[in-house]
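Shown here: the complex without one of its protein chains, the others still in place.
Note that the chains take the letters A, B and C in the order they are written out, and that residue 1 is the start of every chain.
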Amino acid sequence: MTTQATTGDAEARLQEHFDATIGRDQRIEPRDWMPDGYRRTLIRQIAQHAHSEIIGMQPEGQWITRAPSLRRKAILLAKVQDEAGHGLYLYSAAETLGADRAELTEMLIDGRQKYSSIFNYPTLTFADVGVIGWLVDGAAICNQVPLCRSSYGPYARAMIRICKEESFHQRQGYELLLTMMRGTDAQREMVQDAVNRWWWPSLMMFGPPDDASPNSARSMAWKIKRHSNDELRQRFVDMTVPQAEKLGVTLPDPELRWNDERGHYDFGAPDWDELRRVISGDGPCNAERIARRRAAHEEGAWVREAAAAYAAKRAAGRRAAA
Amino acid sequence: MTTQATTGDAEARLQEHFDATIGRDQRIEPRDWMPDGYRRTLIRQIAQHAHSEIIGMQPEGQWITRAPSLRRKAILLAKVQDEAGHGLYLYSAAETLGADRAELTEMLIDGRQKYSSIFNYPTLTFADVGVIGWLVDGAAICNQVPLCRSSYGPYARAMIRICKEESFHQRQGYELLLTMMRGTDAQREMVQDAVNRWWWPSLMMFGPPDDASPNSARSMAWKIKRHSNDELRQRFVDMTVPQAEKLGVTLPDPELRWNDERGHYDFGAPDWDELRRVISGDGPCNAERIARRRAAHEEGAWVREAAAAYAAKRAAGRRAAA
Amino acid sequence: GAELGAYCLALGDDALISAQRLAEWCARAPDLEEEMALANIGLDLLGQARMLYTRAGQADGSGRDEDDLAYFRDPAEFRNVRLAELPNGDFAFTIVRLLALSAWRLAVFTRLTASPDPVLAAVAAKGVKELAYHRQYAAEWAVRLGDGTEESRRRMVRAMEEVAPYLEELYAAETCTTIGEEVEAVLRQVAGEAGLAWPRVRPLPGSGRDGGHTEHLAPLLAELQGTARAFPGAAW
Partner (left out) sequence: GAELGAYCLALGDDALISAQRLAEWCARAPDLEEEMALANIGLDLLGQARMLYTRAGQADGSGRDEDDLAYFRDPAEFRNVRLAELPNGDFAFTIVRLLALSAWRLAVFTRLTASPDPVLAAVAAKGVKELAYHRQYAAEWAVRLGDGTEESRRRMVRAMEEVAPYLEELYAAETCTTIGEEVEAVLRQVAGEAGLAWPRVRPLPGSGRDGGHTEHLAPLLAELQGTARAFPGAAW
């Protein structure tokens, strides 16, 4: 019994030290002790974020081969490459918590882990590329900037780099839209149509309303999460409305208006049923996104096996030579 | 020894009867005795012809989804469907000689049997569809009309039906070209470019010059073949030159001119080295044509297996019920 | 006028897009008989599309001909159901989609033979015979695949699950409410003959009838329209 008591004592001390570190707004590092729940929650969150970057390559990526100018083609190819890079950093951050990238990939293609629902909407025209940059990346940044102060060091550092690149993408998306709005009528219509389709899904990116978001409290206590869904959504709307005005597009919400009293824009409620449907797998492109990811994974299996076999042979060769 | 002598006598009588049938220009039917060489030669020829119809679906078939008007789309789809039908009749004719369609397909995709070299050239524009109809189907008809009098009944009857449809295709191809030549400059250029690319390969469709065609004599004796390669080639040129004039295109042969003495057009020699290369597998599209056929065959294997399994179950069910 | 035109246009779009997908099977089908059958069905649908487009262009007063409508509208102007534009997938998906679309279209055309518009009624009367054959062909293959090998059964099950969420969209735009029941009865019966059960799934929201398409329509149309658009002023 002594041993158990001692273990209990030791764990209590570790917990105390952990709590104090969080309390001082200092970072937890991979070598530090951490509660299991913290580790599990973080792995799930980071993996989901990594999966979102990877799945997020698809909706825009299909326009690389169809981009209407070489400059836009290069910008888009670079952006999608950045997303692959973000996926890589994030999987690495998850690996510092003991997760395995191959396993996380399996969980993604089995549907055991989620990714951001926004990527289950179709990209129908080249204007979608601009609107995704402006609204989707914009919303992502609102969500992610606070994560640069996440209590977990590797995640926070990955987020700093990612946020920097995301803001760059957002500016590029907005700039594309500005250019298109100065173009032909057909281009302006295309932009407005894209805004109509992406506005509500973008608002849903902040998750369900606070009163329907049960896990948030603990994540906030752990400083994995720093603001509530509704706070971030409001921040996004306040930031975006003036940009829409400058662009000359109409946001498709008749309830959208400035509220002098609150010092914020009022806005309508997204269709939360739709969000539930998309999260639960019935969005317009869920099945296809996963099928495409699975196909790439399966068709690449022989390549990964070849690389592993080659590495093993070389390692054996080095051992034999030593 | 008596038995052997009797067999020898019997066979001699059969051979005599066979020769007499051929001599009277009557047809050999599947139930009739025929020499092994005749059977083998015919199987090879009919199979090669069937393969040509099947492989011939590819060069034009890829333009069905890209045809520039719904009428042309329907015409082309119907034509390519006819080619599949021709393949079917011809495989059936080969089966009356004891060949097996599945085996013939294997021989095609293994490269053990050939198909017409013309289908190893690429179709680069929609004008190629017209030119293939005009020149390639035109050359095919010159080759095939005599085959309607082939000594082997099932082949002759298949050829009658095929030739009728081919002439229809040829007229449609020529009509497309007439329409295009009355259109824009870009269309006229496209037609001329296609004629430049297809003229020489079309002349090669009649095979090597007579003095380099060793197997022809026996086939002519057997009335499997009725005219020499050079005769048919001349007939094609004589028929085509006035059509080209009416169309307003230039045939790319500086030596082409009317010879009053011969009562025929003189024309230059095709590049026989090119023909040898293409026949031996090194044409521009040989590898792709076979790869595509093989892929369709392999990807369809599970479907054919399912149909066979289902048929077997039903047959077993009927036997059990009986 | 406008309503008849819009209706003919939607039926024409379904037919054109379906024919395009069927044409993609050319030189890729599992057997020569299937090459011929799929091409034949494609030809029937292409013929229906042409007559419906011609009627649409007259009825809506725009005077557009079949090629104007097929080649010079953008993806968002197409009114076909999304099921028609999905990629071909394997032979099982093609068969299940064909079964669903032809069962539905046969039910619709049967009713349209009594259309007050004589042209549409005539198009429907001709189409009914074609569609009965399409449905029969697809049903026979569905049974063969469902009751064939382990692999073909697995593929059939997956195909049914992939097609099912798109069915509601077919019925939703029709005023006649018995069509859905009729189609589902056919699907259940065919699945039953194959020893399978037609799956119950939640319908996918949205509709191609309002111009809400998948990502697959734009590339399909780019291929379909590319040659025609590359030669302005050309005659074919």
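One rule holds in what follows: contacts are C-beta pairs under 8 Å (C-beta built on N, C-alpha and C of every residue); 3 or more make two chains touch, one makes a residue touch a chain.
Since we're looking at a predicted model, the values are computed, not measured.
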| item | value |
| --- | --- |
| Chain not shown, its touching partners among those shown | A, B, C |
| Option touching the unshown chain, where B:D32, B:E95, B:D230 or B:E274 are the choices | B:E274 |
| Omitted-chain contact residue, chosen from B:Q81, B:T105, B:T123 or B:Q144 | B:T123 |
| Hidden-chain contact residue, picked from the options A:G85, A:P208, A:P252 or A:G281 | A:G85 |
| Chain C residues that touch the omitted chain in the full complex | 74, 219, 222-223, 226, 229-230 |
| Interface with the undisplayed chain - residues on chain B | 59, 62, 66, 122-125, 193, 274, 277, 282, 284-285, 287-288 |
| Contact footprint on chain A, counting only the chain that is left out | 54, 57-58, 61-74, 77-78, 80-81, 84-85, 87-88, 91, 126, 176, 179-180, 182-184, 186-187, 292-293, 295-296, 299-310, 313 |
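Note that in this section only the chains that are shown with their structure count from here on.
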| item | value |
| --- | --- |
| Geometric centre distance via CA averages, chain C-chain B, whole Å | 34 |
| Whole-Å gap separating chain A and chain B, where each centre is the average of the chain's CA atoms | 58 |
